[in-house]
Every structure is written in structure tokens, then in C-alpha cells.
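Have a look at this one.
Complex shown without one protein chain; remaining protein chains in place.
Lettered A, B and C in written order, each chain numbered from 1.
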Amino acid sequence: MKRFVLFVPLVAGLALAYAPALAHTSTIAPVVASSAIYAPITVAEVEAAQKAWGEALVAISTEYDTKGHAAAKRLAEQVLDTAYGYTMGPVLFKPTLTMAPQTFRTTRDGALAYFVGGDKAYPNDGGFALKHWRKFQLENAGIVIAGNTAISMGNLMLWDDKNNMTKVDKTWGYVRGGDGKLRIVLHHSSLPYTPK
Amino acid sequence: MKRFVLFVPLVAGLALAYAPALAHTSTIAPVVASSAIYAPITVAEVEAAQKAWGEALVAISTEYDTKGHAAAKRLAEQVLDTAYGYTMGPVLFKPTLTMAPQTFRTTRDGALAYFVGGDKAYPNDGGFALKHWRKFQLENAGIVIAGNTAISMGNLMLWDDKNNMTKVDKTWGYVRGGDGKLRIVLHHSSLPYTPK
Amino acid sequence: MKRFVLFVPLVAGLALAYAPALAHTSTIAPVVASSAIYAPITVAEVEAAQKAWGEALVAISTEYDTKGHAAAKRLAEQVLDTAYGYTMGPVLFKPTLTMAPQTFRTTRDGALAYFVGGDKAYPNDGGFALKHWRKFQLENAGIVIAGNTAISMGNLMLWDDKNNMTKVDKTWGYVRGGDGKLRIVLHHSSLPYTPK
Partner (left out) sequence: MKRFVLFVPLVAGLALAYAPALAHTSTIAPVVASSAIYAPITVAEVEAAQKAWGEALVAISTEYDTKGHAAAKRLAEQVLDTAYGYTMGPVLFKPTLTMAPQTFRTTRDGALAYFVGGDKAYPNDGGFALKHWRKFQLENAGIVIAGNTAISMGNLMLWDDKNNMTKVDKTWGYVRGGDGKLRIVLHHSSLPYTPK
């Protein structure tokens, strides 16, 4: 458990007039809380959260196709509560297919409407997660870890049940929730730019 | 300088059988480094950085219109080095008008090409900052401060010299640089979604 | 709710050859989560946590003097679980009166033994919180806020029921717990140095 390290002092430009006892050792026995709420987020955690997000989207689509809207909505609510940080404060969420004046969805209701539709307060929302998604692929352009936050940017490719592909530019920002698990507090998604 | 506070202990459910000397005072003389590299980012700092970004874009456009491309490029380089974190590591930058395979600009060269064009390595870049911008307006949907990082999301409206308006959905992520000033390490910009 | 700010661009050394529409406004409507787990710790929160610590120590002493050891121990456990971060990982705790090989109390058991004694595994612990404390005074030399952590250093003066005063040099380090409230993850306390 304990690691003993022998330090040989290397002090540049230091003339030692005599030779004292020089050996000095260092005993290091760190006790580190690596999974605590305050622990830095790791790249592996970000990748796992991204994978979980894609799997959840496919799961909601499949739930909808096999069990109907009510079941899909229930699953979407579970996903929102475990993957996003709406219980901790506003989430900066700009979904792919939203328009003014409802472009940004800082509340859980707005996010739920976007994913499964059926909310009169969001009449343009058809339910993005109901589009029969069956597989996904992520390609990160970069991940930045800053203290105990993390942001990722890259492409998400989604295929529906007819194997049609949709590609989006995707940014996610993560913090830790009260249980130490990652929560999305930033989500900016947009269709690739195409010149007119 | 010193603040004296008289504390009256209120311990719920505590029966005091006798009356000891109860007055206990607290002297607090905090010495706090509020502008240090490690200090939390404030909303005011985020708003100031946003304002500076808009002003810099207008300035580059005006420099281009009045002094030409070389001057505009010099100014753009200054802006990149003071506003973005490219000297600290990769920046997650998805500009408004970029396409695959050059959608993401994690390097300073890629960002400079986007703003002022003229780089053979980025043949599709016409120079976004050269579009004769004259004024801007920002409308934040939200700002999240997480430790000593910050993210903002909202709309940016830009007007050119003919008063044509361009509106984009804009996300910025900030950290502190070595001088304690904010640097952009995340920038996701996209045109509003329009149904076909 | 919305704040409109008129920005007058001041670009040093910029010659404007003509006069375009210059007024550009900025609309800022921040939605900020100031009490979230990821929110920076404030000086006011640190001062409140320090005050709560002192009050809790007096409360445990008073509980002991009025209701006995079992009641004091129950209260000490509550205090440990709400004021310290032992449920999140090891706590770096060097109490005032501990000696090798039990100087450091990184576990909850070690901290409880220190405060209320009566644990055979810690035979030298008489119970620091049982020393009939009646009032306290804090004098901070400084508080440093770093991201969503905070550290404070200063003097704590404690008076017992006979008005005898004990003074210690005290350092506390704080993070946020899962409920967003401060938890001590560092506590170094020592008697003032006195030359022999």
C-alpha cells in the first residue's frame, strides 16, 4: 500500500562544501477519493455518458415502436432525470430541430416535449426520439476536461429503421450530479451547414 | 475591516439545564483573492466577454472595409489570442458556416481561416469577419457557472452595412487564462433550424 | 427580467471612413443556477459553515452536560454527517489533540472517537467535544475560493463553562456535498507554537 521513493536531490549549481547524510526518502501513501462528487471528470466517463445517451435514444425509439407512446414517454422521463441536470438548475439545451420562440429548452418540460412530443405548450414538437432510431455512431472532434466539468464536441450519426442516416454537429457539457454521476448541463445540436 | 458578529446559538431540541455564558462572537476578516486564476467566473465577466467578442467582430469588419485584408487579419490574430484559449490547448470550435471535413476548428489556424479567409488549407472559408458587420445584439437564454468555468447559450444577431440581419444560435464555454482573463474553449454556432 | 444594455463600440485606433448604423444593443437574460452542486462556493457560505461548526461543538458539549454521553454521541454523529464529507471519501483531519500513530483521522470512526471518546480503538481520545464548551469566537486570517472549493485559515477561541479559554490555529477546506451544502474535507487544527 505504501510507496517508498528514494529522492536523490539534484540542486543545480549547488556546491556542497562537505558531505552530509544525503539520502532522504519519501513515503507516499495517498488516500484519494476518485469517484467523489468533487473528483475531476475523466475522458472515460465522458465517453461512457455519450454511449449511454445514444443507447437511450435508440431505446426510447424502440420502446415507442414496440409498446407505444406512453411507454416511450415514461422511458424518456427516466432518461432525462438520469442523463440531464434539470433537477440541479437550468440546462442550456438547443436541440437540433427547434425554432424561435422555443429554440432553447432550459426546463425539463421543454426537453421532454422535444424528445417525445405530445405537449400542447410545444406545438411544433413531433418527438425527436420517436423517429425509429436503431443505431448511432459518435465521432468526437475533442473533449476538454476543466476541473470537475467536461465538454465534448463532434458528430453524431443516427440511423432509423429504414437505414436512413441523419448527421448532426453535437456539443455536450457535463458536471457531476449529487450521486457523483455525470449530468448534461449543456447540449447544443445542429444540422450541418449547407450553402444555398 | 474586521466584522464582528454576535452568534446566538439556536440548537433545536436542546434543553439547557443551567445558564452558561452564552455570548460567543465571531470575528471574520476574510482576505479573498477574487481575481485570481483560480477564482470562480462571474456572470458579469461572461457578459463582458460576450460584449468584447461582438465588438471585436465589428472591429475586424470595419478594419477590413477601411484598411484592407492585411490589417483585418492582424486584428483577427490579436482577437484570437486574447479571446480564445488556443495557446492553452485545443479549442472546441464549430463555426456557423463550416462543412465536413473541416467543420470543427480545434486549432488557431483553422479559426483564423474561418474569420478572415485567405488560407489555401481551408478553401471554403470566405472570411466570416469580413462580411461588413456593423452592429450586434446578444440575447442569452442562460448562463451556467460551474467552478471556475462558465457556459452561455443564446442568440446573436448581427447586422451588416446594408442593415441585413443574420441570427445564429450561439454557445460559448469559458475558462480563465494564465492572466486571469476569460478565454473561449468552446464555441458552437449554428443557423436556426428551418423546416424544409 | 431582461436587461438591455446599449453598447457603444470603442475600438482603439480604428479609423471609420464612413458612418454605418453603429448602435448595437445587447439583451442579457441570464438563467443562473447559483445554488447548484457545481456552483462556486461563496465567502458567505464559508462563514456560515464556520459558525455552524462552532455552534455544533457548543451544542454537543451542552448535550453532554445536560443529557449525558449517549445523547452527545448521537448529536456528534449528526454533526459529522452534515458538516464533514466522510460519506464522499476520506477526510483530511488532523485534530488538535491527537498523537502518532493516530494523528490523522481520515475515517468517520476516527473523527467520532476524537469528538466524544469512548472508542477502544482510539484509547487516547477523551472526547474533545465533551470539554464543557460554552462559547466560541472565530478570526479568519484568510479565505480562498478556488472554483467550487474553499479553504479558510485563522484562529478559533473556545471558552468552557469556567470561562477558561483555549485558542487554536485552524484550517478548514470545503467542497459541496450531493445536497449542494458545504462539507469539510480538510481540517487541520493545532495549538499555537510556544518556544521552550
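Everything that follows uses one rule, which is that a contact is a pair of C-beta atoms (placed from the backbone, for glycine too) under 8 Å apart; a residue touches a chain by one contact, two chains touch by 3 or more.
From a predicted model like this one, the values you see are computed outputs, not experimental measurements.
Chemist: Kindly state which of the options C:54, C:90 or C:127 is in contact with the chain not pictured.
Modeler: From the options C:54, C:90 or C:127, the contact with the absent chain belongs to C:90.
Chemist: Considering the whole complex, which of A:90, A:110, A:127 or A:147 touches the chain not shown?
Modeler: A:147
Chemist: Taking the full complex into account, what residues of chain B touch the chain not shown?
Modeler: Contacting residues on chain B, toward the hidden partner: 31-33, 35-38, 85, 88-90, 106, 147-149, 175-180, 185.
Chemist: Over the whole complex, note the residues of chain C touching the chain we left out.
Modeler: Considering the whole complex, chain C reaches the absent chain at 89-90, 92, 94, 96-100, 103-104, 106, 141-142, 144, 146-149, 151-155, 169, 171, 173, 175, 185-186, 188, 190-195.
Chemist: Residue-wise, where is chain A in contact with the chain that is not depicted?
Modeler: Chain A touches the missing chain through residues 5, 7, 9-11, 14-17, 20-34, 36, 38-41, 43, 46-47, 50-51, 54-55, 58-59, 62-63, 65-67, 134-148, 152, 159, 161, 163.
To be clear about the criterion, only the chains that are shown with their structure count from here on.
Chemist: For this structure, which two chains have more C-beta pairs in contact than any other pair?
Modeler: B-C
Chemist: Mind checking chain A against chain B and telling me if their interface is mostly the same residue numbers on each side, over half, or mostly different?
Modeler: Counting which numbers both chains contribute, over half are shared, so the two copies meet through the same residues.
Chemist: For chain A versus chain C, what separation do you get between their C-alpha means, in angstrom?
Modeler: 30
Chemist: Which positions in chain A touch two or more other chains at once?
Modeler: Only 89-90, 106, 147-149, 175, 185 qualify.
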